[in-house]
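To start, the structure under review is shown below, and the notes come after it.
Here the complex is missing one protein chain, while the rest keep their positions.
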Amino acid sequence: MRKFLEGSHAVAEAVKRCKPGVISAYPITPQTHIVERIANFVANGELNAQFINVESEHSAASVVLGAEACGVRAFTATSSQGLILMSEVLFNIAGLRLPLVLVCANRALSAPINIWNDHQDAVALRDSGWIMVFAENNQEVHDLIYQAYKVGENPKVMLPVMVNMDGYILTHGMEPVDIPDQALVDKFLPPYNPPYKLDVDNPLSLGLLGDPTVYLETRYALQKTLEEIKDLIPKVGEEFKQLFGRKGLEFVEGYKIEDADSVILAMGSVCGTVKDFVDKKREEGEKIGLLRIIVYRPFPKKIIYELLKEKERLFILEKAISLGMEGPLYTEVKSLFNKPSPKMYGFIAGLGGRDITFNTLEEMLKVGKDKEVSCYFLDVDHSLLKDEFYV
Amino acid sequence: MFGPLAAKPGSSKENKTGSWRTLRKPKFLQKNCIGCGLCKLICPEGCIIGEGKNTYINDELYCKGCGLCSYICPKKDIEMVPERK
Partner (left out) sequence: MKEVKIFARAGQGAITTAAILGEALFYQGLYAYAFPHFGAARMGAPMNAFLRFDTQPVRNRSQIYNSDYIIVIEPTLVITQNCFSGLKKGGIAIVAKRENTVLDSPKDVKLVALYAEKIAMEVIGRPFSNTVLLGAFAKATGEVELENILKAVEKRFLGKPEVLKKSLEAVKRGYQAVTE
């Protein structure tokens, strides 16, 4: 059934259909509407689950860790500072091989305090062992929830998945969303049946000390699993497509890249704007395309390399930065190519909710004409940078 | 290892910590014992058994010879004695 929904409610509808047994979350803008709606579902009996109120994100993550360890499908959502407060537990969830699904409403990190969208929160946790996906629109984020559980709960994977959606732009933006019948979801996503769980009838200890004789192997196993997912993800995407009749999970989405000389790389909702921009530039005669990275971890190295090795120029547009270095995506894409490689340009834009418009993208292409840049900030208002501190 | 680090119950039974013992071991004199049970409670291996006065004894398969039972005994009824090899 198609509905006109804001992204937060599209997430809640998907979560309801996945039938989690435990939901725990702490409210933080712009994630709040997601858990508010889920709490409604639980309160009015539409979703048979425990909604556990907690006093912080650290506790919320700990609650869902416990639930998953007991073999119960669980869900949480957070944003920004909340994700960072959770981070200690998030590394544990990956290390304990618990297939939780978390929705992160991407938002900038303090200081200065800022509630608007960028990708710094999620990108800061890219080394945590989580599978990370970035959605472009409300339909995609809705569909990704089902596929996230399906991928993560595969007995050969058993890893948590972070589904990223841009704060406000998607969480508070309303769009038509196609919502599948429960029966279809049940067919796609069987009940959670983990190979191991905490169970009084069949006792087991989880969370043991991993001394130097075994810790390294646990990390090796995480890395191996993430590498091997490469075959599973397209399979799950294909199965989704067959059942639901919509585009399923893929590592990347190419938009008009086949004959392009220049390709813009980006993640998340800004890719919609970039697609319109690509169409405009194509009308003006520029051979340009977009490569949208959907799965950020595991990073699709080979796929990106194969698609882009012959291109002349790559524009990497990021809403996050590894301070003191450059945009992390730029670093990662650059590492894929030996000489001769495409010319690469790294751009930082849209931090803290700065609107990314066609003008921003025009500036990006213009800068790329003159020189190779690794970390160029777009839309900087230099008049603000004159004094020692801004008052 | 392609799962979490996990353990089934009972794994500590397989680890015979008695082999760690060096030089000395407790000797339960069973003379002035008042049956307070402190030795049983403090034993880090849980390898002391007994119920009532002058009944306590250690399981040498697991006793590490740490000497805590001897230290805690209010009646000085547990002596640490050289290990006979």
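A and B label the chains in the order they appear, each numbered from 1.
Basically, a residue touches a chain if its C-beta (ideal position, glycine included) is under 8 Å from a C-beta of that chain, and two chains touch if they have at least 3 such contacts.
Quick caveat: nothing in here was measured; it's all calculated off a predicted structure.
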Shown chains that the omitted chain touches within the full complex: A
Of A:I169, A:I294 or A:M364, the residue in touch with the unshown chain: A:I169
In subunit A, positions touching the absent partner: 2, 4, 29-30, 115-117, 137, 166, 168-169, 172-176, 269-270, 272-273, 275-276, 353, 355-358
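Keep this in mind: only the chains that are shown with their structure count from here on.
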Footprint of subunit A on subunit B - complex, ascending: 1-9
Complex interface listing, subunit A residues touching subunit B: 95-98, 156, 158, 195-196, 203-208, 210, 214, 217-218, 220-221, 224-225
